[in-house]
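With one protein chain removed, the remaining protein chains of the complex are shown where they sit.
What follows is chain A.
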Amino acid sequence: AWASYMTNSPTLIVMIGLPARGKTYMSKKLTRYLNWIGVPTKVFNLGVYRREAVKSYKSYDFFRHDNKEAMEIRKRCALVALEDVKSYLLEECGQIAVRSSALKIVLHRGGSKLPRVFFVESVCDDPEVIAANILEVKVSSPDYPERHRENVMDDFLKRIECYKVTYQPLDPDAYDKDLSFIKVINVGQRFLVNRVQDYIQSKIVYYLMNIHVQPRTIYLCRHGESEYNLVGKIGGDSGLSPRGKQFSQALKKFIEEQEIVELKVWTSQLKRTIQTAESLGVLYEQWKILNEIDAGVCEEMTYAEIEAKYPEEFAMRDQEKYLYRYPGGESYQDLVQRLEPVIMELERQGNVLVISHQAVMRCLLAYFLDKSADELPYLRCPLHTILKLTPVAYGCKVETITLNVEAVNTHRDKPSLNSHSLPSRQSPVRMRRNSFTPRASADPVKRPRHHSLGSKPLDLLGPFPSLE
């Protein structure tokens, strides 16, 4: 992955802060983002280790700083967790380990390749925010099976008090001035950043500074059915079919019914998404990087034609759909790289409707639903269906809404590994990642590169094209 090129030594991110300050929220979100951009990351949550060690949670007394027995258990958990971190980073080739805990841990330095340590501290003194956090994620925690809200709130607040006694916030002016860290204050109102060492830390800081916790909804859908969809051709820049136009109308009605506050609408720069948005009668923004995956020499062919003309390519793609790059075109992996600014901007924004394409939507969905690279190219994103994503607790709630307008099915499942298996060579697809010459078929006639980075295609029958 391109982003992991930039990271040479592994990184250990250590979360710091009192309970209910959003540490686990940030850990999970950050991990999801880093994995999506291709940096293998894993979360090690001390609370989980503690729950395994102490099967049943009784009350906040466990967390009192003078409870020696409990302290022993917690310390042991921390060491076990650190061992797991070490093995993840060194043996499992992970690159970033995120530790979530309420204690500031003194690092056990061992092993040959020392990870770079980056601290993320969350500081919050707004009682409303803290109460909201407790209700959102603590009430349903395994520690509180009876889920009686008032009891939970009461016990948890006392738990926080236990930590307050020994809490030592990061001190940039004196004690901790040589550490690398970001202090997030009051849910992102303010940040203190100290000694960012490298590229990955800079990306982490940028990401943390762009996310927010305001409630909002993201709507993802594809353009309406297109003329090419009807004949089974991939790529190209065709307009909407009659059913596609119907969908646009249905979409307009749906959006109106939802009564969304300040909805932003984004499309790609290909006709079919633009035509879909036009029907909504609202302002929309065209992003070139939302254009569909470039199928290079296979543009505007049907899958049957591709299989006939480029049988080896066709088979290779089914073997490793995420990494496979069309000759003269892109791979899903390339797509993720090009979509990163969209994700960053989606994080900054409030309510957004993104009208895009099958492969693009799969990439965006994989980010929100934390799907791996293996699953990503097979996520179901049918035409004329809207996915409504609402952030909730530590993840995303998905609602699928079909607008009852018929369309063709453009989904291809991963074929079973018997029929067209290639003789096993050393993963030719991987070897191609950075090469430029198609490995398999003979050099085909080079087609003009359609919309590899998109543009309004020339309308040869239309009026004089004007410059934008």
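In this section, a residue touches a chain if its C-beta (ideal position, glycine included) is under 8 Å from a C-beta of that chain, and two chains touch if they have at least 3 such contacts; residues count from 1.
Convention: contacts and distances are computed from a predicted model.
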Choices "Geranyl diphosphate synthase", "F264 bisphosphatase", "Translation initiation factor eIF2B subunit gamma" or "Trifunctional enzyme subunit beta, mitochondrial" - which one is the UniProt name of the chain not shown: "F264 bisphosphatase"
Residue touching the undisplayed chain, where the options are A:Asn67, A:Gln286 or A:Gln337: A:Gln337
Which of A:Asn67, A:Asn210 or A:Thr302 contacts the chain that the document leaves out: A:Asn210
Full-complex contact with the absent chain, from A:His65, A:His148, A:Arg195 or A:Lys253: A:Arg195
Chain A, residues in touch with the chain not shown (by the definition above): 2, 5-6, 172, 177, 189-196, 199, 202, 205-206, 209-210, 288, 334, 337, 345, 348, 434, 436-437, 446, 448-453, 455, 457-458, 467-468
